[in-house]
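One protein chain is absent from this view; the other protein chains keep their places.
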């Protein structure tokens, strides 16, 4: 595998560093270096949001302070992730060039000020960013302290200015060729919405997009266009910094549960995926275990985008000020949360931020160094402990990977379509939750999982889970059939195969796209249940599982019925089936089942199919077990996300990496992490 | 009585049919005819929203496809309800003539696209609609398959463009003559809001209308104007289609609980009232019985507008996709809900829609024919069962009517005023709920009810209920007095007779307008109760009824006290009174009582006054009993809206219309409908 950070091939520990806020305080800048060393920090991210300091007026670049900062860090053994400053345009620029400010869904151009609100289509803004990036790269790309480009910050949002509208129309023209093809796919004869020419097409507005009367195909195409347009902006940023030295990789820091863009579309644009993880820790077992699972899923999403190690680019060293409640991290949580990221494939633990800002929005956001200014604080000591642990693991871990046998399909475009769908449960269709429930069952078993989308290759897995695959696109139905035919096990659910990529219904009986044949069932209709209502799946041996929200009334055609409904007028109708197809099996779960169902069902499948697990035995509740591997060794990361101590039994041949000694079991404190090495060859 | 559909004098069964979405699929159009016949469909509604297909560019009419469709249907014994397409203007028109797009409450003109959003004042739009309707009528009015004009679709909404503002000012000038009269009625001296001339008057905006600082009289006049202006638009549509052949009646499909307009004002504009009924069935006794009552009330509203049979123009053959949860109809519910409409006076059961759209907003809305494309589905069979039942009843039923002895006053303008009132319960004044609670008591007793407004003639009833008659208008106070004087029984409640038609208070002690003399009480003040709080009415014989929300402190003047308050500082004060007035009685219920109170109270009144009932004995809970009559026969419709079987005892001389055999009782399945015939002469 190619190295994530070739100039500095190590696990990274550090975070955002904003010396630009303290340039008039050299004493503080000096103290920073001292504290970084004490915290075992080897890397910081610099110049995010520094445009006003880098180019205080048009064309006047001031890079001297930055050169001094990077140089001082490097002299002290601390490497730099260098940011492009496009995340916040300076005020002089948005005043002089109004076109770079976004137009919102009501047609209003944003006022000057704020961050993350430039138009990504604007030629002026692209020119300014390109000039900045080029100049920055010419000056710093060759600096031995610079190891990675951090493009902008948390790309997000959308713009509906005339420039964007024109670009959208071009995008549509390219996709559909002529307007009648578009009308056909958008089914515009409904309510006389027929377009006569491209100029009549406007982006959907928030009101139409997530509300009444949308043209569904248009809404999804708009999201696709926005993803592509932002992707194009990123490419422009990337090419500008790579011109000076293509060997330095680029990353962009992505966000939790963000699906406004389809991140998977950028797999080939970014060299490295990184992201910002801010769990809402509540300090009790129920909430923290679930939150650990939520973020574990997104660690896996980030790793899966490029199928290689990612970077944890931001995390909070203490309480996060913008959450509803700024809950302090319980002792041990800093370590547990950080090592969970590494266990799922991160090659770094980075924080926002090193030194707390003195003013503005995030002046109460947890930081490595608080306003008190010294390192004798609980938060600082917690950070230093993580740094020590990373140093300990660095050599063994750096080239290891996560290599699952199981994949869950979690497709962003399908999610857009389901969010936008009208029926069968407008009060909550819960696609992401359906994915998460399956994921939770696997997490508790210590089963490594890839998160794939409909454009991914699934041929290498033993087991593929594809809940609520409402929209079929990119020929994925063919991949599914080939996968099962070749011996794979597939688990599908209710609400699968209803529409094509433009949200146009398949005719002739669902699941469409040939999946009726694959699953061997026909879905006649679907019953929506109100919150608080339930039905059940009764298995052949009389076991009962609660189901809620959506119950499909299906007919087994080729499939074998392995569970039926327990009540209501469809009592006794099939609720769970399996079809033999080629060498594999296609399971169909016709109703929304919960974690208990999937724990039993997937437990059996994982065992029968001999899918890889971190540990062979049962894992105590709330303890996460991650698996990273090289060709010769495997590493098990055990994180306890409960406040109670837990004991985990180990198989033979295990070494506790903290001591280098063999271990037959591990004792974990409440909130804790231990890493185990195991020879596998 | 005049026939509802003279060209085809039968109960109609069918629904919306949109062949314009499938013109490139002749195989599907052919299949449609076959499936219609199988479903016992005799009538479909065509061309709603077809403007883009009927006039694809300005002035180019394409009616050929429509002629073919109507012809094919007719050849196969299926009649056409022909729509005017004004519910959705084509995109080319709203691009070329911006004035036809509405201006919203914030002063913004709507973007192109969407349906139901034309300005009903715009001369351009009126001209375009008139030209379309005229041309359509010239081509099709003489076609023997065309039996009814369906004007536009679900008229709704409002516009605040300059054209509408000017028309509003003219309307006000006509009403008030000079500005000082308006100022007096609007009481504009309060807060120095005096108008100096007509041009200063603007429509209320959503913010002022249902929020802070409204001029109440202005708000109500605006609604009156909008009702009149839309009524004028409908007249224009009607006259255009009637020009070619005045013998074809016109209808417009109205909506459930819609009181944005005062539908009663259109009694003389429409030949036939029709409406779209979409209950939210939940699948359990509590919810479904209440929902059946809610829709029964609105069936009665629709019938009462013209005091003659109406048409159920839309209903859902399966789950309704735009409700919070798309709940499947339980087996039997299709029949029960459909026959309830007929029992309350509908001469049709029509569906939206015949074939499910392949794309857009309602692609998951239940239809007679699903995407699977054949009739072998539960929904299709349910529809066919309704069709068979209608064929069975057609001959006997077609000329029967509903002829109640009881009326409830449910006045739309009073409702506007109460919604807009400030005090005494801004957290919920619940006028409609007060009406419904009285209605529910009568429904369960099988008492037919007319729903009248303050412009209606009430002289023919035995019993009139007038809850919360806050606003007196149109001289209704005189009608009430005459009604009681002539021997009628009247039930009034708290919050009656406070203001005149412009929301200006009556002075001199409430109830005003002479009603203080009629009820023989003086209402000194009213106590607002918080949700969860209660008081009680204690009767002379010690029975106690819970009351909530509003308790008036009244003084009996001429009236006799028949119930007093059970607690609080006004314990022992009158809460329920009756006054003799002429030959009749005027009851006054001073607090918000519930269904239990009205069941006992109205049960006694109905019995004492010998008001007509569908059946003489007690009717099992959740079973509806409707009564249609001719001069010689009566027909009792029994619908079970619970999931449990019920037995209903019948009086002598009854025939089960399913079998034609005499019957002494009826066994109803859970969700079921049976119709009984009885000789009454």
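Before moving on, here are some points about what is shown:
Lettered A and B in written order, each chain numbered from 1.
Just so we're on the same page, a residue touches a chain if its C-beta (ideal position, glycine included) is under 8 Å from a C-beta of that chain, and two chains touch if they have at least 3 such contacts.
For clarity, every value in this text was computed on a predicted model and none was experimentally measured.
Note on the undisplayed chain: of the listed residues A:379, A:465 or A:553, the one touching it is A:379. Of the candidate positions B:67, B:162, B:200 or B:608, contact with the unshown chain belongs to B:200. Only one residue from B:308, B:425, B:481 or B:628 touches the chain missing from this view: B:425.
Screening A:88, A:161, A:435 or A:468 against the full complex identifies A:88 as the residue touching the chain left out. If you put the hidden chain back, the residue from A:75, A:142, A:286 or A:358 that touches it is A:358.
Hidden from this view is one chain, which touches subunit A at 18, 20-21, 49-53, 56-57, 85, 88-92, 95, 108, 111-115, 282-283, 318-328, 330-331, 356-365, 370-373, 377-379.
Contact between subunit B and the unshown chain involves residues 185-196, 200, 202, 205, 208, 212-217, 421-427, 502-510, 522, 524-530, 553, 568-569.
Here is the rule we use: only the chains that are shown with their structure count from here on.
Our note on geometry: subunit A versus subunit B, Cα centroid distance of 50 Å, whole angstroms.
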